[in-house]
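In this view, the complex is presented without one of its protein chains, the others remaining in place.
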Amino acid sequence: MRDLGYILAGYLLTGGAVAGYALSVRLRLRRLTRRAQRGFPDGGLS
Amino acid sequence: MMTARIGRAVLPATAVLSLAVLAWLALGATPPDAVQGDAQRLMYLHVPVAWLAYLAYGVTALASLLYLVPRTRNRRWDLLAGASAEVGVVFTALTIVDGSLWARPVWGVWWTWDARLVTTAVLLFLYLGYLALRRVPGPADRRARRSAVVALIAFADVPVVHLSVIWWRTLHQQPTVLNPELDPQIHGIMAFTLLWGVLAFTLLYAVLLRHRYRLARAEAEQEERVLQLALMTPPATRPAAAAPEPVR
Partner (left out) sequence: MAAPTRPFPAPPPLGEGPGLHLPARRRRPARRVSLLRSAALVAGKDLRIEARSRVTTSQVLPFAGIVLLLAAFAIDPSRAALAGVAPGMFWTAVLLAAVLAAGRSAALEVAGGTGDGLRLSWLDPGGVFLGKVAAIFAQLLVLEAALLAGLIAVYDFHVAHPLLLLASAVAATAGISAVGVLYGAVAAALRTRETLLPLLALPVLTPEALGGTQAWTAAQQADLGDGLRWLQLLTLFGCVLLSAGVAAYGALLEEE
């Protein structure tokens, strides 16, 4: 396929970015709920 | 509940599946463009992601409006606005990157100063500013109100981005589907794949939005908890030293 590099870069970057973003949201959520569960009144801010 | 967890997994599973089908359609089943060759296959990413960014910002604008109107004011609208804007920023960045990767083999350049590209870059900055504003601490209502005002002004750029190729002479091509004559310039399996792409990315948007909204709610609840505890704790048992003012 001509220009395969650009095409692959596009598809992989898009997929990676989306997956990475979803993961980052999940990580932030997990960190928050875990802190609350562990009983840090300030959410671990201290 | 188990059924709830399965139910919650349906949407993401469908989204991933439809995206996989899109990849197969776009990379394999659809023929290459007569003029641009295979590079045109990036259109099946670039166009859906751009449209979904518009949709995301539209949701942000609508939610912001609902928050500003006193009768419908509810914190949930504010959280939804923020969540949708963040997803929108991700999609706008992808629009620019995919567009750039498509432009390089076809136009010979990574970037050009035409109206479509410039207004899209401005769009990205507008919402990066919005997201930065949301992160500034303060009373929830005031924060929500000022964010809402900024979101509504920022949304004005969305029609400008779309109409830029019509108003100005641009290197970027004219709208393939949503042109003034409403006469789509795309047919057959390419049209089908493009439509499939839009649907797949819409599902993806819904998944990401739901996820991000859940995070927003958790953050808001955490904030409330911290506030309530500070109000309830008698002075003697309050944490010894207040944390030093964070450097903003």
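Here the chain labels run A and B in written order, and each chain numbers its own residues starting at 1.
By definition in this document, contacts are C-beta pairs under 8 Å (C-beta built on N, C-alpha and C of every residue); 3 or more make two chains touch, one makes a residue touch a chain.
Since the structure is predicted, the reported quantities are computational estimates derived from the model, not experimental observations.
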Of B:21, B:62, B:93 or B:122, the residue that touches the missing chain is B:122
For the chain that's not shown, point to the residue among B:28, B:108 or B:138 touching it.
B:138
Of B:109, B:149 or B:178, which one is in contact with the hidden chain?
B:149
On chain B, where is the contact patch with the chain that was removed from view?
68, 70-71, 73-76, 79, 118, 122, 125-126, 128-130, 132-133, 136, 138-142, 145-146, 148-150, 152-154, 157, 217, 220-221, 224-225, 227-229, 232-233, 237, 239, 248
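Here is the rule we go by: only the chains that are shown with their structure count from here on.
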Distance between chain A and chain B based on Cα centroids, please, to the nearest Å.
15
Could you pull out which chain A residues touch chain B in their complex?
1-4, 6-7, 9-11, 13-15, 17-18, 21-22, 25-26, 28-29, 32-33, 36, 41-43, 45-46
List the residues on chain B that touch chain A in their complex, please.
19, 23, 26-27, 32, 37-39, 41-42, 45-46, 49, 87, 90, 93-94, 97-98, 101-102, 104-105, 204, 207-208, 211-212, 214-215, 218-219, 222, 225-226, 229, 239, 243
